[in-house]
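Every protein chain except one is present and positioned as in the full complex.
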Amino acid sequence: MNPNYELPLDEADYSFGFLDEFAKREVRRTILKAISIPGYQTPYASREMPMGRGFGTGGLQLTLSLIGQDDTLKVIDQGSDDSVNAVNLRHFVELTCPGVNTTERTTEATLIQSRHRIPEVDLTESQVLILQVPYPDPLVVVEPSEAKRKVMHGEGDYSRLLTKLYEDIVQFDEITISHRYPTRINGHYVIDPSPIPRYDVPRLYRSKALILLGAGREKKIYAVPPYTVTEPLAFDDVPFRTEDFRDANGHRRACGRCGATDSFLDELIAEDGSKAWQCSDSDYCNQRLAELAQEVSA
Amino acid sequence: MGYVAIKGGGRAIRGAEAALETLRTAEGDAGTPLSLSTIENQLRLLTSRIVSEGGLYHPRLAALAVKQMQGDTLEAAFALRAYRSTKPRLLEAPVQDSGEMRLIRRISSAFKDIPGGQMLGPTSDYALRLMRLDLANESPESFRDVARRFMDNVPETDLPDCFPKVVDALRAEGLLPAIDGPAGTPFDITRDPLVFPVARSAALATMARAETGSLLAIAYSNMRGYGDVHPTIAELRVGYLPVMLPHPVTGEPVEAGEVLMTECEVVAMYEGSDTDGPPVFTLGYGACFGHNEVKAIAMAILDRALQKGMRDGPRNPSEDPEFVLLHVDGVDSMGFASHYKMPHYVTFQSDMDRLRTTQAKVTQPRRQGENA
Partner (left out) sequence: MKKILEVRNLTKIHGRGCPQCIDSTGPEADTNICPHCGSVVAAYGVSFDLHAGEILGIMGESGSGKSTVVKTLYFDDAPSAGEAIVFDEARQWNLFALNAAEQRWLRNHRLGMVYQNPHLGLNFNVSAGGNIAERLLMSDLAHYGEIRERARRLLARTEVLPERMDESPKKFSGGMQQRVQIAKALATQPPLLYLDEVTTGLDLSVQARILDLILEIQQELNTAMIVVTHDLGVIRLLAGRTIVMKYGRIIESGLTDQILEDPQHAYTQRLVASAL
């Protein structure tokens, strides 16, 4: 290399949203296509982001391509705003998108980027939920070749996936898929709805908010447009079931902090070995606590 | 019990950054910060790996990445890739003729006499891997003396020059298939995702950016018996390729700079073909930024294996385009391996729910009507 060459130091100044404008435009075009074909895994040239593939680079590219200065962003991981990865992603957006607001309140956000959860509070038409996806294709468990999976998706051929459910019931008397539950979108494409728990799957159904799913490493974007019909794969006589938070006596467990009995619970093990349950959605839990405090003071 | 499960992320990240920085400067008063020029020159093969796996020819930034990532090649290549994402594309380079490379090294294991001759150049291939203890306490004076002595003895005529390519000679003899017309527009993996089946140019581009070790491992599986490429290196060359770009005003090609690169062409045994004419050898091609001979050879072998797999269907992993091309990228594979360190509380909760339910079923009667 030229010995007189100096690194231009201003190269450290990144443009708004980190990605160059052409890349953001490409992502937006892909989003439009994904919305037009609900559930179709639209390929795009995923860019390298400065965090690891698998840490939400697909979701982040969606967020950075959509975010504008009027937007308010909420980032959660496992339902929490303050988990390491969520903090990291939120800082990155704050750093590269000056002027953008961030929030921990679900109701205040216009864009919500999430890993593994859908917020407990129902979303609205003016919100976009962006889910980070590690494995976009539900067929990968029955067919390793992407070329063959593409044909199966195109023809709506999910019999092998259903056969896997059949085999599950034969073997375990129960469908054993815990999360990433295959879900049919708008009567055709079956998606991997990202590793949300089964508890969150029914909340995709006719969601008022646009739900975008981004898989950075696998270079796919897909969408569940607002008010779209979504159906988790199941048999007529073996229905889809969400996680069971009942104790041995059949009572619904409550959050040990806010007392909620209508939320997805994290199971915590205290140092003395005893178990406790708390809301996985930290904003939901905090809001409930604030309301309770208000009632008490009033 | 407090709400402790995943709180305090922000503070934890700042602490981790500080700890990392402390380790980088752990020598304290006795230490000197590494200069980028030192890394670029004295660790030139490391820098070579980074420019090639990072997919951006910028040795100085590669050196910075090595310094920042404390010598982790995967992370350094990753940082260079991420930097690349911020830059708009200004121009698409036309296809460059690697015959114009100014060579510092070229060998052929197929022929003793090749047009232009063999040139061993800078290689440790024939050196004994003995520890050179004299380097342990090398003085700056002796370091400079070595450089000075070499430059004094180099005649002007020994400066790198270009040579004809060995495969052109084989092709002229009819031992290699003729080139099918002018190359079409190559597939651009930075602008189009791989959607299988992919063109050969997409495979080549993917492998050119691939992680050296991953590429080597899959190529090695083919050489050892999970495949049938028995390659001979027609030519391996290392040198500086002038990059010709159209002049912004006249449109004439002008030399805009040069890139150090390694190129390898292997020939493998011929096979019967459906096409007309006599049987010919088949060719595998490998090339990458920087000086990285193992990567270029591994890529050439895999190119040949993939061409076979694309034509006849894969018979082993190294012939399967999806298997090879989706698993050799260092940024993808390293990132995904690392992501397992992130919390998976929700999915694990869900797993436990399924396990407990199915465990409970074992002791309960089966679904009605079943006689299992």
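Remarks
A and B are the chain letters, set down in written order, and residue numbers restart from 1 in every chain.
We take it that a residue touches a chain if its C-beta (ideal position, glycine included) is under 8 Å from a C-beta of that chain, and two chains touch if they have at least 3 such contacts.
From a predicted model like this one, the values you see are computed outputs, not experimental measurements.
Within the set A:6, A:155 or A:271, the residue that contacts the chain not displayed is A:155.
Considering the full assembly, A:169 is the residue among A:169, A:276 or A:289 that touches the omitted chain.
The chain not displayed touches chain A at residues 151, 154-157, 159-160, 162-164, 166-167, 169-171, 235-238.
In the analysis below, only the chains that are shown with their structure count from here on.
Chain A and chain B, compared by their mean Cα positions, are separated by 33 Å. Of all the residues in chain A, the ones that touch chain B in their complex are 1, 3, 5, 7, 14-15, 18-23, 26, 43-55, 57, 77-80, 82-88, 91, 115-117, 134, 144-147, 150, 169-170, 172-174, 176-180, 195-199, 217, 219-220, 238, 243-244, 256-257, 264-268, 270, 276, 278, 280, 282, 285.
By the touch criterion stated above, chain B contacts chain A in their complex at residues 1, 3-10, 12-13, 36-37, 40, 59-61, 64, 78-79, 81-82, 84-89, 189-197, 322, 326, 331-332, 334-340, 342-347, 349-354, 357-358, 361, 366-367, 370, 372.
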